[in-house]
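Only one protein chain is missing; all other protein chains are in place.
For chain A:
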Amino acid sequence: MALPRITSPHAKGNNRTQRVMLLVAAACAPGALALTWLFGIGTLVNLVWASLVAVAVEAAILAVRRRPLAFFLKDGSALVTAVLLALALPPYAPWWLTLVAVGFAIIFGKQLYGGLGQNPFNPAMLGYVVVLISFPIPMTSWPAPHSVGVWEGLQHIFGLASLPDGWSQATALDSLKVNKSLTMDELWAQNPAFGQFGGKAVEWVNLAFLLGGLFLIHKKIISWHAPLGMLGALFVMSLIFWNGSGSDSNGSPLFHLLTGATMLGAFFIVTDPVSGATSNLGRVIFGAGVGILVYLIRTWGGYPDGVAFAVLLMNLAAPTIDYYTRPRTYGHRKAERGFKLGE
């Protein structure tokens, strides 16, 4: 009798890479809709254009590396990178900005390291930081809510015509950073677009990303550890350093949780299975590190928001975190942790 050769794992989930990636992309929908509702067509154009660029660049570099095109294109990872980048970039970023960001993310962030699963950094955040450092002016031009029409927005993105001066507005984080003289109440009264409790109506975007993130946790695509670590650390930091709502205010904990890229980062970026930490404890530590760094950069750093920088810095720390948070393996009394001589 011929026995079939069966190897482990015997219990298989149905979380194929493609399914995971498509679900992550789908979970971005509420956030994308909220951004579109607030800022107009720009986000959708970014999404389509970034996806096209990502697929084209991925195909080109796979061809250069002589890898099977269909197999790697089908896994959808390039698409997820493009979607996350498109949501992170300003809605009316010029077309070449998106091109550079997505191209850098795919080529330098992922493929040069050997493709999906080999990248030490989150590709989307790498692309974002490259354009943030290289092109500060378009990267800080966020439109005021409900201010840009469809046709003029399209013309601006593709460089046919510029939007009239004053179309962009400082975000709440920007204003908080440069504010020296106004109390929080005055600052918010001056900028009705800043919304109720978050920043510049971005609170709704953040809540939408939170919804998408909870959907991913419900579907068991991501675990709750890393988001909890990041949001918890950010909450604790902003609570400790909350100095009221005078003119030197660092912003309330609620403000920090619901502004900038907090929720997008917490549920879609720090949960990256490749560049983040591996074990559950490691993920909590990784997330907490990101949360602390985000607060440090926002409050005392040179940039208004710091999610991308924080994620990249913690990506560097992820291997070390993994060394010190190895779970106890079955049959061993204690977990083996830390570096060993001769390892």
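Quick note on the criterion: contacts are C-beta pairs under 8 Å (C-beta built on N, C-alpha and C of every residue); 3 or more make two chains touch, one makes a residue touch a chain; residues count from 1.
We adopt the following convention: contacts and distances are computed from a predicted model.
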Per UniProt, the name of the complex member that is left out, chosen from "ABC transporter permease", "Fenitrothion hydrolase", "Ion-translocating oxidoreductase complex subunit E" or "Assimilatory nitrate reductase catalytic subunit": "Ion-translocating oxidoreductase complex subunit E"
Residue, one of A:Phe108, A:Trp224 or A:Tyr323, that touches the chain absent here: A:Phe108
Options A:Val53, A:Val83, A:Ile106 or A:Val130, residue touching the unrepresented chain: A:Val130
Absent-chain contact - pick from A:Ile41, A:Ala54, A:Val100 or A:Val148: A:Val100
Positions on chain A where the hidden chain makes contact: 100, 108, 130, 133-138
